[in-house]
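Subset of chains shown; positions unchanged.
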Amino acid sequence: MLEDLKQEVYEANMKLPALGLVSFTWGNVSGIDRDKGLFVIKPSGVSYDELKPEDMVVVDLNGKVVEGNMNPSSDTPTHTYLYNHFPNVGGIVHTHSPWAVSFAAAKMDVPAMNTTHADTFYGDIPAADALSQSEIEEDYEGNTGKTIVKTFNERHIDYEAVPAALVSQHGPFAWGPTPDKAVYNAKVLEVVAEEDYHTMSLTHNNSDLPQYLLDKHYYRKHGANAYYGQDNAQSKNHADRA
Amino acid sequence: MLEDLKQEVYEANMKLPALGLVSFTWGNVSGIDRDKGLFVIKPSGVSYDELKPEDMVVVDLNGKVVEGNMNPSSDTPTHTYLYNHFPNVGGIVHTHSPWAVSFAAAKMDVPAMNTTHADTFYGDIPAADALSQSEIEEDYEGNTGKTIVKTFNERHIDYEAVPAALVSQHGPFAWGPTPDKAVYNAKVLEVVAEEDYHTMSLTHNNSDLPQYLLDKHYYRKHGANAYYGQDNAQSKNHADRA
């Protein structure tokens, strides 16, 4: 069942340690088959060096396990919520990558301060509100998805143009058209969080990118007029080119 | 004698360089057989690429060497003290990992500021008092254990729920139900110390986790109601799953 997607999700999971985004088992990637309404996700607590494609768990959009011998990631309800509310998302990743966590703990956005950021994120990466006590106690993982979606709605952020968020006090989630692209976005977030930290230490002057530079870099790589990479008509699928 | 435990302690020691927790030989792991009242510890000053399982030294709970041709770690009296006063501890590790040392030198706790912390430590990781001149001169390594235990008692911290401490001016000790789990906890300490440092630089606002979030993340992974990993009934032995 969904063997190709399992392989794809497996490979995206294996990129997390390779890209330095996880220690131990602190991360998970999922990918969805929108036609079938099913997604595939890493099992909970399995170490990356033991992980196999067939370990991936198949889950429906109500969060019910449809196939698999193992428990899915404990963050499965967050993935479910995001797939239900971000209809064009094809893959989701959660990590505890340290620079993103540092900003999340400070409850601060990762601001758009350089073109590395603008190449992938069309604006600041928001820090969603921390969950209240009742939100945590009632449905922690589901409400983790909810605070992200609420933040994007309230701040009028396009989730396709800014494909990541921090959850305050917790850490980053990223997404994209595919699981691989979601992992790519998670890495970019980690890189620009580190760069922003250092820029903010170097100067107290305003370092926010002007809108026209954000426009230029983002649309060099995305949309109908993109001219970066080898395959401009499909540039959205190839934003990891340079 | 205790061949399985020697192998287990050897493997836990070998994780220290693999996890980036030690330079040269600056660390040691031990593990205890509570039934026999004996623990096994790395020999002093042997480099990790020469270390062999049979080099491990067997010590009793009076700190006397029972078996082994080599000198045990010079920190053996600290391990002895901790095993005697923390009865549910199965393994202990000491390192000079740099972020933990930086906090220890500043005589500062590593505060609970994010869920990476709460997944493993149910509260701040305390900086035990530095030793006085007479404590150092009389019994340095034994009193190093004593200041840790005293800090946990005075501050009413549960050593099983917060399985690590800093010794001010010196560095970190961590422990757990097994040697492997102790090393895991030492790595988490290092990761969250780095994250806290950056969070504290980003903001002067209070970034302490609220109690209910600490509860949520800690008890997702620990205790009777844990639901993280593949083996919830035994989740305490599997907290390194994600």
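Some points to look at:
By letter and in written order, the chains are A and B; residue numbering begins at 1 in each of them.
Operating definition for what follows: contacts are C-beta pairs under 8 Å (C-beta built on N, C-alpha and C of every residue); 3 or more make two chains touch, one makes a residue touch a chain.
Computed from a predicted model, the values in this text were never measured in an experiment.
Shown are 2 identical chains; the number of copies across the whole complex in this structure file is 4.
The rule is simple: only the chains that are shown with their structure count from here on.
Think of chain A turning onto chain B: fitted on CA atoms, that turn is 90 degrees, to the nearest 5. Between the CA-based centres of chain A and chain B the separation comes to 33 Å, rounded to the whole angstrom.
Those residues of chain A that touch chain B in the shared complex are 23-28, 43-47, 70-71, 73-74, 96, 98-99, 101-108, 130-131, 133, 136-137, 140, 169-171, 197, 200-201. By the touch rule above, chain B contacts chain A in their complex via residues 113-116, 119, 184, 187-188, 191, 194-196, 198-199, 201-203, 205, 207, 209-210, 212-213, 216, 220, 227-230, 238, 240-242.
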